[in-house]
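I have a structure I would like to understand better, so I am pasting it below and will then ask my questions one at a time.
Heads up, one of the protein chains got dropped from this complex, but the rest are sitting where they should.
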Amino acid sequence: MQNALQKLNKYKYPYLFIAPTLIILFLFSFIPIFIAIFISFTNMNLSGLADFSNIKFNGFDNFVRLFSDATFQKSMFNTLIFVVVGVPSVVLISMAIAILINQGTSWLFKSFRVIYYMPSITNIVAVAVIWGYLYNSQYGLINQMLGFIGIDPVSWLQDPVIAKFSLIIMAVWKAIGLNMIIFLAALQGIPRTYYEAAQIDGASRWEQLTKITVPLLSFATFFVSITTLIGWIQFFEEPLVMTKGGPINSTMSMALFIYNTGFQRNNFGYAAAGSIVLFAIIILVTMIQFKVRKKDSDVEY
Amino acid sequence: MLVLLLISSLVLAACGNKEEAGVTTTSDGKRVLKVWGMGGEDNAISTLIPAFEKKYPDIKVETQFIPWDNAHDKLLTAVASKKGPDVIQMGTTWIPEFAEAGALLDLTPYTEEFPNLKPENFFKGAQETMTVNDQLVGIPWYLETRVLFYRTDLLKQVGYNEAPKSWAELKDAATKLTDKSKGRYGILLDTQDAAFTLPYAWENGSEVISSDNKAQFNQPAYIETIEYLTSFFKEGLTPNESDIKLLPSFGQGLIPMFVSGPWSANQIKTDLPDLKSDQWATAVIPPKEEGGKSASILGGSNWSVFSSAANKDDAAKFIAFMSDPETQVAKYKHDQDLPANMKAWDNEVFNNKPIVQTFRDQLDTARPSPFVKSWESIGDLIKAALQQITIGGADIKEQMEEVNTGADSLLAE
């Protein structure tokens, strides 16, 4: 006891520093997760919410039902497509733009930074209205431009296959800004001497890019990939405001499925089960990424 | 660091105000009545409240408005915390789920004191939205119903001096109006709206959901309806794309007919200043056979009292006031919402208004969507099936069997 107290006293500052955040995270992140796990084994719905005595345990029923639910399966498949196409696009495009913007320091390049950052701070309601116009099948700007070069109008949001990619394009557009800034920062951390040395050795521009820049961006790439990955597994806002998951559930993501069952259809037990599955997938994927990452470590920016 | 946290939580606590059980009173001794209205109603409600407070000087109304899109989320949490308001404006489709969860108060005991609350004051269709399990849980405030909007000038060109009067005429007019080369369709049918099939199904004698709570989607009456409606898609009389800009397309004549509610009449006036009032008109939804009974879908808003309300008695007074014919006429004058109380329609303000009269006629035969708590989920099944048929080319009978099975299991829950 005495010993423990002494120990606590020795470490009181670090504990004091982390205490407020840990208390808040514990209250509003950890406890809710346990409540959600608990709810996932019940039939909680609106009557349960109104009066807790109406809640009944139903064991693994929700999970069993979930994996035979065609809509949920479809939402898992859609989420997979979103992640597989979306994450690499975001990482590659934002890296490319950052490398381009990093070529200059004039006011023009500074303006580019602001312009490319803008989509990520534009309100989602405005984004939805504007893209709704761009994608409009009847008179949308994109179809009008295609018309000029003699291409038939495309049903951007009505065709079950195309709609998925339309949403991905829009989400990539919105995600580039923040990630570009992260890459840009990493690029500015690379000492200029590396490039000077390479130029003396006669390395071409392309060689400098592939042998110096990209390898040295490895940490930033890892960081961007992991946050983007987590974000895309939880893909939610874009389908909610653009397609509500349609047509024929082809843009229904897992997070949207959970929102619909929980908040629109009041099946909280079932929705909680879905969210536990989503949570498990995120943890699994993140752990795999960390494992892969562990293999290489060198000087990185 | 802890100090910082302490200070901030103290400041925060000071910012909030504690609520206590029982009726709260203001400093000058008035009883507080908490009312939740929906976004967009703030003007209307705020203009009506002074008259109410004049009638009941010892009541102080406190209003809060909630955006429509998020009202459902907000109501859920209010039910959970039992810290909701006394009176709440409800979309009619939400009433069954909240009533069955025991969240809404039975107003039957108040009907003697306030005859305005009695069901017989309201349109027959609206009466269906008032009771759940024989409890009086919602009092209609304003109604909306869907009618046919059409371009009189364009229909004349294809030989229709009046609106189509039967299913056959509707289809015929749509076929004649459709002109691919001009990008013109005959009519817009909105498959995104789960209620869209209901008027036609009712006209065709389908009950949709029977009185003993069994789905009727695989019965001939409903299947026939779907065959009729989806034939518009197959023959290209209506756009498959759901993102048609309805009003401007109507203005340019690209969509010469559509079915919609009273808000569209208001929007046409504000958004299409170039469309002259003799270029468009409204008519009741065509019945299956000429001279048959038209049907339509009925929606709108009701007032309900939360069963956890602190001030139930004043809540009843408030609702009685809101359902008074005079109040409802005032509401109409303010924002053109259609009164639910039939007596309100005797007011001269409705005379000589052909558009409003169409709605008045349709209200007589309009019915709410099936008043079961799982209706919204069933609606999703119908929407999905319609998309499978119109976009995916799926078989109608198979799809309807599927909808029926799904609906039955939802109804059994």
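Chains: A and B, in written order; residue numbering restarts at 1 for each.
In the analysis below, contacts are C-beta pairs under 8 Å (C-beta built on N, C-alpha and C of every residue); 3 or more make two chains touch, one makes a residue touch a chain.
In this text, contacts and distances are computed from a predicted model.
**Student:** Which name from "Putative ABC transporter permease protein", "Cell division protein FtsX", "NADH-quinone oxidoreductase subunit G" or "Response regulator" does UniProt give the chain that's left off?
**Tutor:** Its UniProt record gives the name "Putative ABC transporter permease protein".
**Student:** Have a look at B:186, B:199 or B:261 and name the one touching the chain we're not showing.
**Tutor:** Checking the options B:186, B:199 or B:261, the one contacting the hidden chain is B:261.
**Student:** Which is it among A:33, A:92 or A:288 that touches the chain not included here?
**Tutor:** That would be A:33, which touches the missing chain.
**Student:** For the full complex, which residue in A:63, A:77, A:165 or A:279 touches the chain that was left out?
**Tutor:** A:279
**Student:** Touching the hidden chain in the complete assembly: which of A:163, A:184 or A:248 does that?
**Tutor:** Once the missing chain is taken into account, the touching residue is A:184.
**Student:** Among A:14, A:59 or A:202, single out the residue that touches the unshown chain.
**Tutor:** A:14
**Student:** So that we can see where the missing chain sits, which residues of chain A does it touch?
**Tutor:** So the residues of chain A touching the unseen chain are 7, 11, 13-15, 17-18, 20-22, 24-25, 27-33, 35-36, 39, 49, 97, 100-105, 108-110, 112-119, 121-123, 125-127, 129-131, 133-134, 138-139, 141, 144, 173, 176, 181-182, 184-186, 188-189, 192, 195-196, 199, 205, 219-220, 223, 227, 230, 234, 236, 255, 258-259, 262-263, 268, 271-272, 275-276, 278-279, 282-283, 286, 300-301.
**Student:** For the chain that got dropped from the picture, name the residues of chain B it touches.
**Tutor:** 1, 4-5, 8-9, 12-13, 15-19, 34, 38-40, 42-43, 62-70, 73-74, 76-78, 80-81, 83-85, 91, 245, 247-249, 251-252, 254, 261, 263, 267, 270-273
Just so it is clear, only the chains that are shown with their structure count from here on.
**Student:** Just the number, please: Cα centre separation of chain A and chain B in whole Å.
**Tutor:** For chain A versus chain B, the centre distance works out to 36 Å.
**Student:** Per the contact definition, I'd like the list of chain A residues that touch chain B in the complex.
**Tutor:** Per the stated touch rule, the residues are 16-17, 19-20, 45-47, 49-51, 132, 135-139, 155, 157-160, 246-249, 263-266.
**Student:** Would you mind writing out the residues of chain B in touch with chain A in their complex?
**Tutor:** Where chain B meets chain A, its residues are 1-2, 4-5, 72-73, 76, 79-80, 97-98, 100-103, 183, 192, 239-245, 249, 376-377, 383-384, 387-388, 391-392.
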